[in-house]
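I'd like to ask some things about the structure below.
What you see is the complex with one protein chain gone and the rest in place.
As written, the chains take the letters A, B and C, and residue 1 is the first residue of each chain.
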Amino acid sequence: MSRLLDRNREIGAFVPQQDDDLIICRCEEITKGEIRRAVHEGMWTLTEVKRFLRAGMGLCQGQTCGRLVKGIVAKELGVRPSELEDTTARCPTRPVEMQVFGNEVHGHE
Amino acid sequence: MRIQKHPILDRIQKGRQVTFSLDGKPMQGYEGEPIAAALLAAGVRVHRYTTKARQPRGIFCAIGRCTDCVMVVDGKPNVRTCVTPLKEGMRVQTQVGISAKKESDDHETI
Amino acid sequence: MSKNGEVIIIGGGVIGCAAAYYLAKQGVSVLVLEERMIGHGGSSRNGGGVRQSARDVRELPIAMYGIKNLWPTLSEELGVDVEYHQDGNLRLAKTEKHIDILQNLVDNSRKSGLEVTMISGGQARELCPYMSEEVIAASWCPTDGHANPMLTTLAYYRKARMMGVHFITGEKVVKLKKAKGRIRKVLTQSGNVYEADTVILAAGFPSRAIANTVGIDIPMFKELNECLVTEMQPPMFWQMLGTAEADFYGHQTKHGSFVFGGSSGMEYYYRNQADFAHETSITPASVCRGIMKYFPALSGAKIIRNWAGWIDVCADRVPVIGRVEEVPGLILACGFSGHGFGIAPAVGQILMEIVLEKPVCVDISPLKYDRFHAKA
Partner (left out) sequence: MKRYELIVIGAGPAGLSAAVEAANAGMSVAVFDENARPGGQLFKQIHKFFGSKEHQAKIRGFRIGQQLLKQAEESGVEVHLNSVVMGIFDLGEITVQHGDGVCHYKGDSILIATGACENMVPFDGWTLPGVMGAGAAQTMMNLHGVQPGSRVLMVGSGNVGLVVSFQLLQAGVEVAAVIDAAPQIGGYGVHAAKLARIGVPFYLSHTIVKAEGTDHVTGAVIAQVDESFRPIAGTEKHLDVDTVCIAVGLSPMSQLARMAGCEMTEKGGAVPVVDEYGQTSIPGLFVAGDVGGIEEASSAMIGGRIAGAAAARRSGYLPEEEFREKASALKASLGQLHEGMFSPKNKGRRDLTVTDEGYLLSKTLLHHGYLSEEEVAGFPGAAPGKSAGIHPVIECTQNIPCNPCQDACRFGCIRVGDHMTALPAVAENARCVGCGMCVASCPGQAIFLVNDEEEAGTATVTLPYEFLPVPEKGAKGVALGRDGRVVCPAEVVEAKTAGFMDGTVLLTMRVPLEMSMKARFFKTGEGTK
């Protein structure tokens, strides 16, 4: 079950920070500032941030930046990272070519 | 640089030496080792330039997870070079965005 | 008596968020209650089609209205690029049977005033050179297109929130209650009670159980829908694609990745009916095979993600939209049957018009909740 979130809760205004231009999502080249700003625009779950910015939506599917994004969003919301629900883990765990994905063979031997 | 002799591992076992190309230039490596290892041994650190900011990227996780080290291999973009074994005659190209670096971009290419 | 806004919207999907936005624009105070998160359900899990072709004639006017009046300026209006592309829709045929299906759809659509035509395989390949020779004909609707459903939903939410709409997520509605003959209370699993004079129920399949609590039923079931997304590809084509049998559909996104949806034919028998929509082990492979037959050039594209969601399928495969006469104050907007995204902006506006008792922009009477009857 999702945590109850009143999206009207005051989290303060967006204040620019010195390292806002740091790349956080290396695949989609999304910066810390973009993530922080998205939170202030109402993206309060990791999934919303991802869908809004594409952070974690690239080739590695958030396997590198997931933890970092979580930390930034949590800090912006003033909650513990563990309070944030991870984005959904989906198949495939690694990129797979369409012609391989569609080639269902039976048994290893 | 390759480790010639290691105090614990002695000589690290390798496959046969093969030739492949990077952006058209011939390179040497060992069959079966990750493409990334062969490139690193040859001092090549830049694998690609990113789509948006055209920033250089190279080996980062080396276990096939982060996808930062992808290159165009035999014409296919986004190939994870840290987990793709090297083969004789492989055509490896620096990736720019999702395409191969144009040969004309490379002044060293003859 | 306490009150939490003039209108409570149950469901923070694209319909709920769009309605909230258009209501807020009219100065109405709105509270949106969402069980999970914004755009959790079908709103973020669809192929992104913004099309009129192959629509049931009962909902076609809504689609046409939205494409004519709302979609073209939506990004500007909401301040977020929702990646709307109006580059046409090709619905593909590989067999004579397919051609018959498409011809029938084209004929019906044209009667409703939609500019859609049948074209040959060759003409289709001129529009989209990547298409294989297996395509022998297609329907072509140049005013159709696609948009990014995740961004569209979040853009409506973002703007509505900026305009003062109150959103509460993680709040699962379990019961509606009437008072003095009208809808009044909304009760949630967490024990909270919200009150309003008007309640819009736009919660996808769970709408059925919620409506049941005031004695209203909507004949619908939930069906698993699966999509897959590829790694970024070079720009190839911008049309929205579909097939005569609707077994696969998709488009290339602004980002460059392709999003394709499709079915394995086993959806009806999917045994796992848990709330969480898990992708199956068989459908994505089947969809991949389908895509490669139509677009061989994509066979080397890597799939980076599959996803699944529930479709709220109505008995006659068109949504229920409108007031419930038996429960004054209750407005339904559910049962979109897998094609709600493209009409969401228009439905949002329509819901605003219903709430404010304004003239509704198109005739929605064929979509009323009590239209269902057993066969004679």
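In the analysis below, a contact is a pair of C-beta atoms (placed from the backbone, for glycine too) under 8 Å apart; a residue touches a chain by one contact, two chains touch by 3 or more.
Small disclaimer: the values here were computed from a predicted structure and weren't measured.
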item	value
Omitted chain's touching partners, listed by label	A, B, C
Hidden partner interface residues of chain A, rising order	19, 22-24, 26, 32, 63-64, 67-68, 82, 86, 88-94, 96, 99-101, 103-108
Chain B residues touching the omitted chain (full complex)	1-3, 5-9, 12, 14, 32-34, 36-37, 40-41, 45-47, 50, 55-65, 68, 82-83, 85
Footprint left on chain C by the chain that the document does not show	271-272, 274, 276, 278-281, 285, 306
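The working rule: only the chains that are shown with their structure count from here on.
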item	value
Centroid-based (C-alpha) most distant chain relative to chain C	B
Pair of chains with maximal C-beta contact number	A-C
Centroid spacing, where centroids are CA-atom means, of chain A and chain B in whole angstrom	29
Approximate Å spacing (C-alpha centroids) for the pair chain B, chain C	44
Two or more partner chains touched - positions in chain B	51, 78
Contacts with 2+ other chains: residues of chain A	58-59, 95
Contacting residues of chain B [partner chain C, same complex]	51, 76, 78, 98-99
Sites on chain A touched by chain B in the complex	23, 26-27, 29, 58-60, 63-64, 94-95
Footprint of chain B on chain C - complex, ascending	231-234, 256, 300, 302
